[in-house]
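A protein chain is absent from this complex, but the other protein chains hold their places.
Presenting subunit A:
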């Protein structure tokens, strides 16, 4: 990399490029003197690179802004182009709804204002356009209140600029910025407060109904900004480099900045109601998601004591690094630990990463990304960070009873994976007490599931050894044994069946075809022994042959899957098939899940059969004590969903190719036509049409193009037919899933929810709910207090006192909510059917609440 590039890239870092000198001012001087010369002969290289640095390393924007301010002193043209290009990029980002880009470019413009590169009033004009768009959106008559998410986002963007340039704006354009602030305040008074119900990591049912007292994200930011304003706009987290160069910068020419326009309202104005409102709101929230939901897991005496605005700024930095440096391991970790702030922030960093890992409905990246970041940070800060992470784990563990089910699953997957990267070392003795808890206690289930996943990533003996400080926990390890083959020689199974099994094994060894096996089954086995025994023999034997590894399983299913398919054509038979699988693999949750998953891939098992099996009595009994049935259900739903979303992707790419093919066909057609209509002279006679060879060639081109168009059209039609089927399939799946949940929950809920609550009264974490009117909450204020002051309850162990049925209901409702939330976009498309067939009058209020929360659908409509 040429040296000007690396100086720009490394600006603000203690690095060899700057000979280890970490003084920002010196660095800017050094970088400036090199870059200004470079611009003279390779402006076209410097220009995009500088913009890229500012956009992708936004925590360093103040440094880049100051540098640009210095460049502006001698090369106004260069900087003017830069400003212009930034304005165009911002306009483009607004139109395409690229949230991160909008936010970052506005910060960049703010910093350019600080460096005298643009007029403060021009920035205010941009604020005002966003403000007015936001205010219109939430207006009941002129706007579309369902799109409040976008309006809130615009306001967030304005407020987010103020830590970087609030002081300058107040000093230079006090009246204008005051007008903006008044506008924001007015906006806050007309918008609806956003409820976190359904997407909060902790199940705060009482708070969602107590929403009046809780600030939502925007109100919280507003209060932080007001606090900043009360402090005279002074904060520690934003380096104010332009001040060091102020004497020079004042001489710069401030450039014009064209205003931006916000996109039109996405539909006709007016307040919608009911389903249409909910659907639009859901769509808007997907496009303009809330970036973070603070977890507040650490007690206040542990976290760094920061000003409210500094906390916000550091979160912004961290989230930006996570976003822009995804995929660059080394740099991501280095920037996370090396933010340009004069205070420590390990706790804040850990909490921010966990808030992303546990963000609902979905984190911006796959959870495994955050696993990697945490691993890298533990290595980058070996003295400090592992202990902070351990503190977070303990805090989350203490609150696990309130943790959302989806978050619990993510936490289990993360923690087991994390430990596998650090030799499985963990002070398990701290948690040995879970053995005294009932087997359905969430903490105990958590430990058991972490151990299960550890064993899957490693092997039984190794994990057994890793818990040697708490050997009693061995009780929670998964079974050690291998498959349970019904017809293994030692067992006293029926000799005829065993003989059949041996015969079948020989057929496989003799490489008989599936067809031969099918006729053997149909002629020799089924008539004499009936369905159940035949199925047992075939499935157990084939599974046993495929038991050695994943690949063995696939091989046997590919070769002999048809035999099973021929036998199990309806859901009843397929449920029996799954029962055989789960009996054979009863000692391995992983292999059970894999085998069922593969059988669904080969369409030997339908997703409906899986739902039926998951909700069969044997499994119902372990809903609250094991993740295993849920894992299988998750796989089945996600596979169905993947099929549909793959089809959608293929269709949209085919639609693009159709446009291309049409264009090509019409072009070829036109060319042919124009050639044919030309007069040419052949043998002295005027003839209609050009040179016949060319005509012939053009004709064949035109035909081919037409054919191509037709063939793309045909494959599009075929895919659309498949999609229609897949849509029906997923609708049927969700209906069956909801009905199964309802049926399963009906009786236990009736028994468990005494006085309309599921948790013992007087308990601090009551999931209290008033059945008569779920919007009014009975709350024991005295009991609520202590929980508030020790949000993570670290040190004090909350007594666990739910009975089995209550816990069963809570767990099952939690999964109901989690499934609904994860597939909310799909479910919203079938909501009418759901309302008609599932959410009837006599649906239990808690069930209704779980589903509505998952959909983020207002309960009181």
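Remarks
Please note the rule applied: contacts are C-beta pairs under 8 Å (C-beta built on N, C-alpha and C of every residue); 3 or more make two chains touch, one makes a residue touch a chain; residues count from 1.
Following the convention adopted for this analysis, contacts and distances are computed from a predicted model.
Going by its UniProt record, the hidden chain of the complex is named "Nuclear cap-binding protein subunit 2" among "IBH1-like N-terminal domain-containing protein", "Histidine-containing phosphotransfer protein", "Nuclear cap-binding protein subunit 2" or "Tubulin epsilon and delta complex protein 1 isoform X1". Remark: the omitted chain is touched by one listed residue; of A:23, A:461 or A:837 this is A:461.
One of A:427, A:471, A:530 or A:692 touches the chain omitted from the figure, and that residue is A:427. Set against the missing chain, the residues A:439, A:566, A:639 or A:848 yield one that touches it, A:639. Annotation for subunit A: contacts to the undisplayed chain at residues 9, 52-53, 56-57, 302, 323-329, 331, 366-369, 371-372, 375, 378-379, 382, 386-391, 394, 413, 417, 420-423, 425-427, 453, 456-459, 461-462, 465, 481-483, 548-552, 554, 590-591, 594, 638-639, 642, 646.
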